[in-house]
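Here it is, the structure, as structure tokens.
Right after this comes chain A.
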Amino acid sequence: MKYVAELKAKIREKLPELDVVIGWKQGFDPVHASPAFMTTPEEIEQLVVNPLCVQNLATYLPGLKGKKVGIVARECDTRSIGELLQESLIEREELTVFSVKCPGAVDLVKLRQQVGDLGRVRSISFDGPRVTVETPDESSSLDLGELLPGKCRVMAYDEPVLADFRFVDPDQDTVCREEADTDLVALEQMDLDERFAYWRGHLDRCIRCYACRNVCPMCVCQDQCIADTRDPHWLSAETDVRQKWMFQLIHAMHLAGRCTECGECERACPMDIPILTIRRKLNREIHELFGYTSGMDVDAVPPLLTFQPEEKSITEREW
Partner candidate 1 sequence: MSPELSYAYYPGCSGLSTSKDYEISTRAVCRALGIKLQEIPDWSCCGSTPAHTVDHVFSAALSARNLSLAEQMGSDTVITPCPSCLTNLKVAAHRMEQEPAFQQEVNRHLQEPCVNTVQVKSVLQALIQDLGPEAIAKQVEKPLSGLKIAPYYGCIMNRPPEVMDFDDPENPVAMDEILRGLGAEVLPYPLKVECCGASYGVARKDVVMQLSGKLLDLADSLGADAIATACPLCQMNLDLRQDQINAALKRSFRLPVFYYTQLMGLAFGLEEKDLLLNKLNVPAGPALAKMQQAAEAAAEQDAQTKEQ
Partner candidate 2 sequence: MSAGNGRELRIVGFLCNWCSYGGADTAGVSRLGQPTDLRIIRLPCTGRMDPLFMFKALLSGADGVLVSGCHPRDCHYSEGNFYARRRLELAKRLLPTLGFDSGRFEYTWVSASEGKRWQQVVTAFTEQIHTLGPGPKFSH
């Protein structure tokens, strides 16, 4: 991205006031970027912003509470930041947001489906909507639009929820877009038995690694997660599907009205379980019931932490 030089300059300027700035750097191979925790000018030089920078860095913010933190954030990432601020899990004064216009993102699962074993990729380069991937055997030119993760296809963000500094390339377009939620639509076309079988099948594969939880920016309990304790004893260590299912329901319900649909849970899942679908469904219901979208308004009260004596959208059953 052309704005990267400008971004680095601004971070260099601000670094003396900050304890750390979180961004991305090149990872262990050509297709992976990894989070960068920058405390020195040298580390700033390693900063990259490209469609391989897929991590929502807001995840690290609650753990850094009490420190002065700078964060490089795409538009959708700022929604998570907004929600964290709304819940007082981080402090605005401690935070400096370097908002970057999102260059798009690559879903590595989709990339693998296109080019095969990712370990064989020698280089990957981006030119607008074109992605060029070099392997020892061939060079392929792919459409970035085809590689976008699901989360970039259901909600479009033109502007950040909040920003201290904003970086946009001239005539840079918004990559994400608002289309039908195909996963949810597909699920809703099934009958009840098929849906039950769908989840039973998917959730049976869960290995209870809790990566989905650990990567979630809103899962602030972390060490105190009720999945890891006997007091209260919500879950046992048994490996049957009910325990796994229950864990996902706990996770989903704890995120109800809070989940910012960043999709990190699904991205981190080593078993490719479509768990974001449950959260999207809850968000959709919450929007319908309470007209509320999480993270978009720092001053709003989350819908499950408040009420109306007369709920306009809830029609209770007559007996």
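Selection rule, in plain terms: all candidates are chains of the complex that A comes from, given by their letters.
Following the convention adopted for this analysis, a contact is a pair of C-beta atoms (placed from the backbone, for glycine too) under 8 Å apart; a residue touches a chain by one contact, two chains touch by 3 or more; residues count from 1.
Since this is a predicted model, take the numbers as computed values, not measurements.
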Candidate number, among 1 or 2, whose chain touches chain A in this complex | 2
Per the touch rule, the chain A residues reaching candidate 2 in their complex are 187-188, 192-200, 234, 240-242, 245-246, 249-250, 252-253, 256, 277-278, 281-282, 285-286, 289-290, 303-304, 307-311, 314, 316-317, 319
